[in-house]
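All protein chains but one are shown in place.
Up next is chain A:
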Amino acid sequence: MNELIWIVPLLPLLGFVFIGTLRNYLPQWLVSLVGCGTVLAAFVASVALFSEVYGARMVGGTGEITQELFTWISVSDFQVSFRFLVDPLSAIMLLIVTGIGFLIHLYSTSYMHKDAGFAKFFSYLNLFIFFMLLLVLGSNYLVMFIGWEGVGLCSYLLIGFWYKNTNYAKAAKKAFVMNRIGDLGFLIALFFMIAHFGTLEFAGVLGQAKLMVSGDATLLIITLLLFVAATGKSAQIPLFTWLPDAMAGPTPVSALIHAATMVTAGIYMIARSNIMFTLSPITMQVIAIIGVATAVVAAFIALTQNDIKKVLAYSTVSQLGYMFLGLGVGAFTGAFFHVLTHAFFKALLFLGAGSVIHAMSDEQDMRNMGGLRKALPITFATMLIGTIAIAGIPPFAGFFSKDEILAYAFVENPVFWVLGLGAALMTAFYMFRLLFMTFSGTFRGTDTQKSHLHESPWPMTTALIVLALLSVVGGALNVPEALHGHHWLANFLHPIFADSAAVSVPFSLDHTTEYLLMAASTIAALAMAAVAYTRYAKSSAERSEKSVNDRGILYRLSYHKLYLDEAYELLITKPLSSLAGAFKQADVKLVDGLVNGVGRMFVTAGNGIRHLQTGHVSFYIFMMVLGVAGIMLYGLIAQLIER
């Protein structure tokens, strides 16, 4: 069976090469067929791998399958191989990447069908799937790093897909550079790991790490650096501002890369390395604080955004913050569970938004929407499900994963719980605001837009329906004990987190408290939905006309994204640019000036000495005598001193 592993990433790679090289000659249907087909085939192979892992887990095994392809880099005793690992954690990720990846490919065949770069788009998507699979499948940190940077490249290519728009091209660059800041952290972490563990294989690194004491300084450095990497890729404070800008890419890209898969890579990586983090309590605190802060800040910004994709983008940042909060408080299963459910409902919401944008002739401003429910019934129904799921209303998927994180947060520190709940309230509000602004009330767009309104074709609605179903039932994967659940996911993932569980205090919360927490978050979410309903469901065109400047300071802060982009510009970009300018000047004037100065010195010296060549023999003789006298004098004085 393990011969199958390499086929999984190879299929989309072949798709990329095939579509990429023949993109000018292939008909659209063939591009669609190859683009979707390779990912579907990879999904089938992934299911086969998953069932093997599942089978092994059922009989109590660890469910690990590894496969080594070849030695990649070898320098003296340091060797890194192209080696793959499928275990419970990567098996689930495989299903997400190829499964949701396939749905989004399918959706794109309709969404992109009028685009001149149709084939290019599919070749990039396939390439992305390839790199994402490498990230997930690598059995060592370096193969993971290939995928890690590779998905960054695809993200760059796809954000800047409509490259003729300069702003989009800039957004793409911003994403790449911010990711690179994190990647440097990853790279330095790799060097520390090599220095201390002598290997980059997960088994070797984690196997040695678990024998170390809690609070070890090396582990602290490694985990902090890895977390820096995660803040870049998974858009956390302070490196999250690229993700909202990344919405410049086509909407399926936002769904696939910037919601369901790539941005969760940071959580995957930390979950994979959990034992190192568990043994670094300081890092865990940092992660929890950054996570909850990101969750709150991003949700706060999402409250007032009018661009439908921007709302979802900030929502993604906020939800990722949740996942990091989960990691930070030791709810590894919960965080990963949220990766899973979030992949369902956020992909759904983005694809729904894409369906709306498609119907609205590329309009993204919700102030110009409204009343779309009738024209887009399937989109509305599925987005409603997605909204309920993300708002954390039971029994939809988001409730269970969010609840698990919040419960752990409560045990760790009630302040985390309060903040987490606050973010959840805001989430419920802005999501229902989005839903009502888009689908309720009266239509506020132009007449041309109105005449074009239509429900999307079947490839798009199919993807929506499947994801909606998953968003409904996804929570069943890990129902908590308090609700007589069976913790299927936790049991399945047990070998991954076993070492961490062994060294940390077991989670315990009496059922009454847990019920109370659940009830509190559910009631609060419902209340927020009601508030959003009263404010936005019946909205007419006028009420959204109120100028931003007439609003309160909080509104303006949220609307202007806390002025973070401006702050970064002022504090980082501008000074660096000035420094670069200063260096540029100094290089010519100072460094090169010095070089020229040395040259000039010789010329000047030559000019001076030239005057001695007078051509008068008497002058030369005079100088000679002077010289001889000088030497004799020197000898005399030297002798005198010696005495």
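Keep in mind that, in the parts below, a residue touches a chain if its C-beta (ideal position, glycine included) is under 8 Å from a C-beta of that chain, and two chains touch if they have at least 3 such contacts; residues count from 1.
In this text, contacts and distances are computed from a predicted model.
When the listed names "ABC transporter permease", "NADH-quinone oxidoreductase subunit M", "Glutamine transport ATP-binding protein GlnQ" or "Transglutaminase domain-containing protein" are checked against UniProt, the chain not shown comes out as "NADH-quinone oxidoreductase subunit M". Summary of contacts with the chain left out: across A:576, A:601, A:623 or A:636, the touching residue is A:576. Among A:30, A:169, A:469 or A:483, only A:169 touches the chain left out of the display. Note on the undisplayed chain: of the listed residues A:10, A:146, A:384 or A:537, the one touching it is A:146. Considering the complete assembly, chain A touches the hidden chain via residues 71-76, 78, 145-146, 149-150, 153, 156, 160, 163-166, 169-170, 173, 176-177, 180-181, 183-184, 187-188, 191, 194-195, 576-577, 579-581, 583-584, 587-588, 591-592, 594-596, 599.
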